[in-house]
Structure formats: C-alpha cells, structure tokens
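One structure, as structure tokens, below. Some questions next.
The chains shown are only part of the set, and none of them has been moved.
Note that the chains are named A and B in the order they appear, and that numbering of residues resets to 1 at the start of each chain.
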Amino acid sequence: MTGKKVIITGVPGVGKTSVITESIRRLEEEGVPYQSINFGTFMFEVAQKENIVKDRDEMRKLDKNSQKRLQQLASQAIARIDGNIIIDTHASVKTPVGFLAGLPEWVLKELKPDLIILVETDSDQILKRRLSDTSRIRDIEGYQDIQDHQDFNRAVAASYAMLTGCTVRYIKNPDFLLEKAVEEMVQVLR
Amino acid sequence: MTGKKVIITGVPGVGKTSVITESIRRLEEEGVPYQSINFGTFMFEVAQKENIVKDRDEMRKLDKNSQKRLQQLASQAIARIDGNIIIDTHASVKTPVGFLAGLPEWVLKELKPDLIILVETDSDQILKRRLSDTSRIRDIEGYQDIQDHQDFNRAVAASYAMLTGCTVRYIKNPDFLLEKAVEEMVQVLR
C-alpha cells in the first residue's frame, strides 16, 4: 500500500494524544493528511465484525490464542488501508504480572511500520501529571516504576527495529513545551 | 499443554534459587503446584538419553550446531510437560567473549513461555554477596560488570517479549527482604 505507517507510543500521562491531535491538524493544513487509528479500538471493531465478541468486556476475557488471532486480523486490515496512517498504541503495556510487548512479532510482520515514535518525558513529570489527573483512577506507580516502563519501551522498540527495519524516534514532550513536541513530530511525519 | 510456563532468571549471586525454592513451597501449600526444571541439567539429561554426550565435560565441547539442536530438543521436551512449570535458567550468560542470550529464538519458539521473571537487586549488593561466598570460585567482576550484565538481561528480555508475547516481570530480591521477594513471586505465579 502507499503511504507511511507510523506507530506512536508513550506511557500513560506522557501526553501522547495531545501531540498526535495537534500534529495531525497541522499536517492536514500543510496538505499531508494522516488518518489516526487507535489500535485497541480498531481491534475491538474487527472482533465485533467477525462475531468474536459482543462487548469490550468480552475482549478482556479472550484466551491467548484468540487474542493473538485478533491482533493479526486487525494488523492485516490496517496494512490494507491506503494513505498515511498513525497507529496510536503502546510500545509495552504494564499488566499486573509484568510488561507485555504492544507490538509482538505477529503484529509487526503484518503491519510493517515505517517508523515507531516514542513520546517521552522525565518520569517525575509523568508522575506529577498522573497525580493531578483526578479524572482517571490509575494504579499507583512511583518514579522508578515509570522510569522502568519508559526504559522497557526503549528496549523493546529496539527489537522492533531489528525485526522490521523501521526507524525508532524519541520525541520529548516536557512540561510547557507541547509546541516543541508537535513541531518535532510534524517534521518527522511531513 | 495446560499449565503456565514461567522462566526465572537472574545473575549469579542474586539469590534466584532461594526465591524459587521458597515460592514453590508456598504455592504447593496453596494448592498451586509448580514443577521446577533447571534448563542446563535438563539439557544434559536429554543429551545423555540421545547418546550425544556421556558426561558434563563433553557438553562444554559440543560444537555450535550440536548445542543448538540440543537446546531445541530440550525445549520441545519441556513444552510437552503438563502442568505449571518453572524453568530455572539465565536471561544471558556471561562468557569470556561476551554475553550469550540464554533464550535464543529457536528455544523461545519451542518453549512458548507465558512469563519471564528477572530476579534482580542492586549490583553492589550482588557484588558483596559474591565476595562473601567463599564456597564458589567465580571470575572477579566489579560493580559496573554486574550492572552491565543486569542491564543486558533487561534488554534481551524485552526482545524475548517481542518474539513470544510473554510478559516480563522484574522482582527485586534485596538484602534482608527475601520474604518480600517470595511474596511477590507467589502473587505472580498463583
């Protein structure tokens, strides 16, 4: 298919969505349209269409093999879409029993991304942003937990680069400098 | 096969065996039995059964391809075992010429682990534990060597997660807090 396939990741609280939304708006203005797909939502829609699940709740209860097949189906469907695509997902997910690769081999082999972006910032800033965000209930994580998560994301992204040949880019989104993060992302996606 | 396949790793001196032994004892009490397999020992037994070697000494002299085939045979045999299994091995082995992945692709593809646990602690604590342990002769390693080894383990474990879809969990085993390490492991394995 023509167009770039860009995967954008970042730990909860890093402000990934703000950077994506504003970057897409600017790129649109510049005549470089990107379609944004949330991988989780897209997978759920595929699951409904294929009659694998009826609601979100059933998604969480899928056994490992069904989940794997579903990830593969969703990846194949995304790979068939024409034009520039941003795939909004996680480099890794922190579960109660450890880190899970957001983009395991069977997803990467189908998606064939051109670029994986890690939106990052100082783990202490992320900690404070999470503490101030009273709208969401999150598990309590300390500075070191967030740091470990960001470090794991870098490590796993390196293995994604080895497998797919995609480039891996870190984009910082520090406090008060969203503007700079957006500029950098626009430059990379242009 | 039914049951969980959990790989437990950690650099020499981190106290991996103590954590495993005590965790298995508690899980047994709780009615969640785990069988523990030492990957090296298991591989040696397979090699004897297949008439590939007669003793441990011959194991070390095997050429690269025989070793690879043996790792594969052992992994297939473990994959056929029913029930919950702990595989006691190394995320990476430090050899005189560098780090060797303890779980290369051909092992992972057969084992299909659900979870890889990295038992870790502060590299300085590991250094002191090694210096106090006069029962074993080990190569002298400094703080930075141990830190590099633990860091390599985290990096290589991330690539294991990408290839297999397993979760990766760090469990700390600091001085005086074995009890806490065991509790955490029991919670993850339950």
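Definition applied: contacts are C-beta pairs under 8 Å (C-beta built on N, C-alpha and C of every residue); 3 or more make two chains touch, one makes a residue touch a chain.
Predicted model, so just to flag it, every value in this text is computed and none were measured.
The complex is built from one repeated protein sequence; 2 chains are visible, and the structure file as a whole lists 3 copies.
We take it that only the chains that are shown with their structure count from here on.
These two copies of the sequence, subunit A and subunit B, are related by a rotation of 120 degrees on CA atoms, to the nearest 5.
Per-chain CA centroids place subunit A at a distance of 31 Å from subunit B. Considering their complex, residues 115-117, 154-155, 158-159, 161-165, 167-170, 188 of subunit B touch subunit A. Within the complex, the subunit A residues that touch subunit B are 64, 68, 92, 95, 97-101, 103-106, 108, 148, 151-152, 155-156, 158-160, 162-163.
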